[in-house]
Structure formats: C-alpha cells, structure tokens
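All protein chains but one are shown at their positions in the complex.
Moving on, here comes subunit A:
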Amino acid sequence: MAQPASVTEAAIDTRGLTKRYRGGQLAVDGLDLAVPRGSVFGFLGPNGSGKTTTIRMLMGLIAPTAGSARVLGEPMPSAVRGVLPRVGALIEGPALYGHLSGRDNLVRYDCADPTADPRTRGARVGQALERVGLAAAAGKKARAYSLGMKQRLGLAAALLQPRELLVLDEPTNGLDPQGMREIRALVRELAAEGTTVFLSSHLLDEIEQVCTHAAVMARGRLITQGTVGDLAEGVRGRLVVGTPDPPEAVRVLKENGIVGLVVDGDLVTGELPAQDPPDLAELNAALVRADVRVRSFGTQRGSLEDAFVALTGEGFDVDG
C-alpha cells in the first residue's frame, strides 16, 4: 500500500456536499468526507442515511444542491469523462442485460468507456471474468445467473481496466459465505496493489475485517470518520467479571467507581469510568479481599458495532 510521497491529495474529498431532492427532502446535509489514497474506506450507515445519494453524487449521476466533491483530485461532476475511466463502480447492486451473455455484458460496458482500447477488449474481459470466478459461466445468458453470479459480474465490470479507485456499494450482497470470503480476499488483493477502495456496507464485521478507515452516516449527516482502530477505541471497553457471587461483586465494583453495572447469570459487566479509571489489578485484589470468588476477570474491547450503535443511536441502549 506504499504511496508515492507526491500523492498527497485525497482519493475522495467533499466539502459541504448537500443534496436536497425536489420534494424538499434533505438526503445529504453538508458532507465533509476525506478518503485517503490507498485506504480501504468503509462507508457505514443505516438505510436511508444518504449513502447511496452520496455515491451517486461522487459518480456524477446526480448534481449536488450545494457544496463540492473532488474525486481523484478533479471536480465532479464537471470532470466526469476524465475521472470515471480511472474509477470502477458497483452502485446499488448489479444491473445486466438479461438477453446477453455474461461476456457480452462486459463487452457492452467496455464499449461505453471511450478510453477503453478495443484491441485489448477481449483479453481484459476474459481477465475480469477470471478474477471474479465467472470464467466458466461467461457464455451463459445473464438472466440465468443467480444473484451471487450477477453480483460477481457487476464486480467484473468494475475491474475491466486497472483502476485507481473502486467504489463498491454492498459488494457481498447476495453472496454465500464462501463468495463473501472470496470478494473480501479480492478487495484486500486490490488494495495491496495500491487501489483505493470505497466500500459501503451494512455488515459491520465486514468493514472491521477489510477496512483501514471508516465513516458513519446517519440522517444525511456525517457522524464521524477516521481509522477503524480509532473508531473502535472511541468506545470504552467493558469490564467483565465471572463470579458465583454476583451481588457481592456488584457492591465492591460500585465502591470502586465502576458504573452501568449489569448482572447476567454468573457474569457481571460494567463500564470503566472515563476519568481516572481504577487499576484493574487493584480492582481484582479488592474483589478477592471482599471474599468474592472470581472465576474470570478482564475487559472486552469495544467493537465497531458498539461504536456504530453509540453514534447512530440505533438499537437498544442496554445501559438505560
């Protein structure tokens, strides 16, 4: 993922990007997104949070109401013809010509690109099919493809040329677990070659597995963005104590400043205070001194899912 030092501009850079649809609905509200070159960038958000509208604005399909977007350093949508040949995209699922074979679908999309060389078309189409594991089914009519195969063909269309940026909207949708693993491996492989990957997904563990950076959107606004590590760290870890004496444990932990205590069978969990957290070894000693029998003791690292839930306010707040 080594980048030349001269390339300092972001792969995607938006300033106050806003889209208000004709009905007055504000789909995207003042988005400031910065996707570093060479990153695998996860774009998270519940349904209707403005992810797809953002992607469509980045790809020049819809015009922003206000603000600006730069993709690979060039302004969109005015530089569409110069930028998009360097970008591969999978937007809101694949779309294919059912009456054409998989191979002919790719030929059609390649013909649409004015920078694509017709002399290498056959070879590039073959490679793209190979890369997504569709070579054997290339001659079949696309309407006979399963959802997973269509998804792969959509990906193949994004890989017809060497790309600097890949925009993948829910790339593992409709794939079986094996297919998902293959696509994730492919994304890692592409990233290793230096391609920036912008990946929207609702699968948090997918983002956690393959992404280096992530942004979270809700109700048209950007909630946060940064490296995946930073985002997950932002969530305080929870203390988990396994003990046959929960009531005693709760009392001792409360005395030591642990908040949000929850008892679930033999497990007592609680949050370490943000300010001046107690030393964990001292805490454990305190429990033992109070004759609490401790079976297990440790902290659970915050996951991206916790961060997501905390940031978007989606789901139940177990702490009350």
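In this text, a contact is a pair of C-beta atoms (placed from the backbone, for glycine too) under 8 Å apart; a residue touches a chain by one contact, two chains touch by 3 or more; residues count from 1.
Throughout what follows, contacts and distances are computed from a predicted model.
Chemist: Look at the options "Phosphate-selective porin O and P", "Integral membrane protein", "ABC transporter permease" or "Thioesterase domain-containing protein" and return the one that UniProt uses as the protein name of the missing chain.
Modeler: "ABC transporter permease"
Chemist: In the whole complex, not just what's shown, which of A:74, A:130 or A:271 touches the removed chain?
Modeler: A:130
Chemist: Touching the left-out chain: which of A:113, A:248 or A:271?
Modeler: The single option touching the absent chain is A:113.
Chemist: Pick out which of A:30, A:46 or A:85 touches the chain that's been left out of the picture.
Modeler: Checking the options A:30, A:46 or A:85, the one contacting the hidden chain is A:85.
Chemist: Check the options A:17, A:96, A:252 or A:292 and report the residue that touches the missing chain.
Modeler: Of the listed residues, the one touching the omitted chain is A:96.
Chemist: Consider the whole complex, including the chain that is not shown, and state which of A:37, A:56 or A:103 touches that chain.
Modeler: A:56
Chemist: Touching residues of subunit A against the unshown chain: what are they?
Modeler: Residues of subunit A in touch with the missing chain: 56, 59-63, 80-81, 84-85, 87, 89, 91-93, 95-100, 107-118, 120, 123-124, 127, 130-133, 154, 157, 161-162, 182, 185-186, 189, 193.
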